[in-house]
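The structure's right below; bear with me while I get my questions together.
Every protein chain but one is kept in place in this view of the complex.
Chain lettering (A and B) follows the sequence in which the chains are written, and residue indices restart at 1 in each chain.
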Amino acid sequence: MISAPRNRALRNPSPRSRLLPATTLALALVATACGSDSDTAGEDGTVRLVVSIDAGLEQGAVDAFNERVAQFEAANDDVTVEVQEYTWTATTFTAQLAGGTLPDVFTVPFTDGRGLIERRQVSDISGQVAELPYGDSFNPTVVSAGTDDDGNVWAVPIAAYGQALHYNRTLFEEAGLDPDTPPTTWEEVREAADTISEETGQAGYTMMTSGNTGGWILTSMNYAFGGRTEVLDGDDATATIDTPEMAEALELVRTMRWEDDSMGANFLYEWESINQDFSSGRIGMYVSGGGNYGNLVTQNAIDPDDYGVAALPLADHPDAGVLGGGDLAVVRADAEPEVVDAGVRWIDFYYLAKLTDEEASVLDARTLAEAGQPVGSPQLAVFDQETHEAKLGWQEEYVNVPLEQMTPYTDAMFEQPLVNEPTRSTQEVYALLDPVVQAVLTDRDADVAALLAEAEAAAQAQIDRE
Amino acid sequence: MRLVLGALLGLLFLVGLGPMLWLARAAVTPTQNTLREPLSLWSNPLDWANLYTAWARFDIDLHMFNTVVIAAGAWLVQIVVATTAGYALSVLRPRYRKAVTGIVLATLFVPSVVLLVPLYLTVLDPPLLGTSLVNSFWAVWLPAGANAFNVLLVQRFFDNLPREVFEAARMDGAGPFRLFWSVVLPMSKPILGVVSVFAVIASWKDFLWPMLVLPDPAVQPLSVRLPALRSFVELDVFLSALALSSVIPIALFLMFQRTFLRGGGLGGAVKG
Partner (left out) sequence: MSLTRTAEPATPPPGPPPAVPATPGPRRRSPRSWARGGGPACLVFLLPLFLVFGVFSWWPIVRAVVMSFQRTNLVSAPTFVGLDNFAYVLSDPLLGTAVTNTLYFAVLSLVFGYPIPLLAAVLMSEVRRARGLFSVLAYLPVVVPPVVSVLLWQFFYDGGSTGVFNTVLGWFGFGPVGWLQDPVMAMPSLVLVATWSAAGGTVIIYLAALTSVNPDLYDAAEMDGASIWRKVWHVTLPQLRGILLITFILQIIGTAQVFLEPFLLTGGGPANSTTTVLLLIYDYAFATSLGGDYGAATALSLMLAVFLAVLSAVYFRLTRSWSSS
């Protein structure tokens, strides 16, 4: 086994790329006209703004993006826009951060927002955002994913979702369950999982466990049972992992795994592989973001008839809530003030207009639909409910997803209390919880109390190091 | 013995050719069939259109061309560095030979993943050149040359060349350059074949580094372009593109296998 030429062929671990494809799909690409020029300001003393576009979009989406760029430049003649392909991967992001070669405006998942702000790796744009016409009408829970401890907006939410319970309608039917009345409590989830695995031989309920997603899903379950993983008091944060709610969530997992044996045989799922197995009918239920349908279609060609999604069951606990997520638009840390200024105008024009302006919203939906991409997967309101419903109305005629199969979720989602992800050392704490979930799933004798106590101590150490 | 060899051949077919055949089948199989019956020997509706879709969607011709250019340049740089260094260290044998060999060897101990950021910073602002190499093929070619394994392989090979030949060349009045060009290089064809195959395969598989330094899609090789489009295409089209892009390195490999696997070259390099 000679380590011949060094192999740099790594795959994106995709712990956090889970949100990007679905919601930022409309950030089209430029196949060849990518900005490779030098770093000088634009010609005629205009501000040069580098905006990002997803790598590898269809030509139609690219053209639509370029059209938006042209419109933006016409409306802002002091700005010259350049387009750079940008796809989030942990390694390239880190290197580009160090090299100052990130686009001026780019998007990140909620999960990373707080960390970037804590470490001052993005620009403070709160002044410019406050001046936007709707600067103060963001959904308060959603926008707090992009604020610092003092409530200043450093990152603008552009899409939001809540966790939901995705289920396979065909497996439900095969197991003799009614696909139109999915489980609404965790006890029912357990029973349904047991039935599915008994009747069909497939996994009744599974969960992601790997690449920080285990912590993400465990935290979602913890929230649903009324727990929180941290308590904030001014500048001090205390990790609260070793709690009754967390133990309850893990106990449920342990029971399903070892007493019911209804969780299948794969305990190392991450985002991509669990979607793959769900799409191919090997999984009865799993928890993931509410708008996940798009990825199941575009990458794994799920049969639309198989798909169902229900609201995440919440325990009877005053603090039980749904963990929220989404995408943030940010401006890079070392941008000049006039670039920051232009960047916020671009965020307003490109990302937010889809949510607030009829013309932009229709264009966005039409472009996606024409490219064969899903339109209409459930999302939460970035602003108030009224704005959100207006947007749904504008995009209605382009909807190409099975909406009626999503009603168990969409009927309930706005009533459910939304809770943000942990704010301190989010990814680090998720990473610490991965092995906890994995231990419960793979070791019959795992000592839950000891695992939680250990994870809490390690999480506190992480928080204190920040 | 015949039985053992037969079993070995069967096993090698399975582990060597199996994955490639699977990829070829998956390339023309609809996504759901691949996922639901990954190991069925044949799928009923063969989807030949996948190949065409993949070719068009991934711009395979453009990126294939980039792949070849990048591999060729990386190959040349590696050959130049490895042969000149091997010659200097093994044949000319300067007094500081041990020290140089030592610091070349030392680079093997540092994991490459941790060098990602410092190396990227270097490529952004390389000494002497004064201009960023990003989006230039040089950003891939030059770092590829810093391959300690190649240098050690070639150096070892030269160590084992018969000294008498050099003496004879010297008697004929050849200087160090002539000796290198007309005597040592022609004798080292076998080892050059080996280094070439290592270099080409590594360049073809390399993904992380080119993705970082070639953000412009127009200059990206297949290894970068394929994963970039992964989230926008169906699995079957993606596997089609992978299969199409695997054809070239395998063909190259089969072409070179004589030089490479006939052993003469390596024999010299690795003999006790």
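Rule of thumb we're sticking to: a contact is a pair of C-beta atoms (placed from the backbone, for glycine too) under 8 Å apart; a residue touches a chain by one contact, two chains touch by 3 or more.
Note that the structure is a prediction, hence the values are computed from the model and not measured.
In the whole complex the chain that is left out makes contact with A, B. When the full complex is taken into account, the listed residue touching the unshown chain is B:104, out of B:104, B:134 or B:214. Interface note: of A:52, A:91 or A:405, the residue touching the hidden chain in the full complex is A:91.
Note on the undisplayed chain: of the listed residues B:64, B:77 or B:134, the one touching it is B:77. The chain not displayed touches subunit A at residues 1-4, 7, 9-11, 13, 15, 90-91, 93-94, 97-98, 112, 115-116, 119-121, 209-212, 264-268, 270, 273, 333-334, 425, 427-428, 431, 434-436, 438-439, 441-443, 446, 454, 458, 465-466. Within the entire complex, the positions of subunit B that touch the omitted partner chain are 1, 4-5, 8-9, 12-13, 15-17, 19-20, 22-23, 38-39, 77, 80-81, 84-85, 87-89, 91-96, 100, 103-111, 113-119, 121-123, 126-130, 142-143, 145-146, 148, 151, 166-167, 170, 172-180, 201, 205, 223, 226-227, 239, 242, 245-246, 249-250, 253-254, 257-258, 260-272.
We adopt the following convention: only the chains that are shown with their structure count from here on.
Chain centres here are Cα means. That of subunit A falls 37 Å from that of subunit B. Across the complex, subunit B meets subunit A through its residues 30-32, 35-36, 59, 108, 112-113, 116-117, 120-121, 124, 134-135, 147, 149-150, 198-199, 201-202, 205-209, 211-212, 215-218, 223, 225, 227-236. Here subunit A touches subunit B in the complex through residues 2-12, 17, 20-21, 25, 29, 31-32, 34, 36, 54-58, 84-87, 89, 91-92, 94-96, 98-99, 101, 276-277, 279-281, 295, 298-301, 303, going by the rule given at the top.
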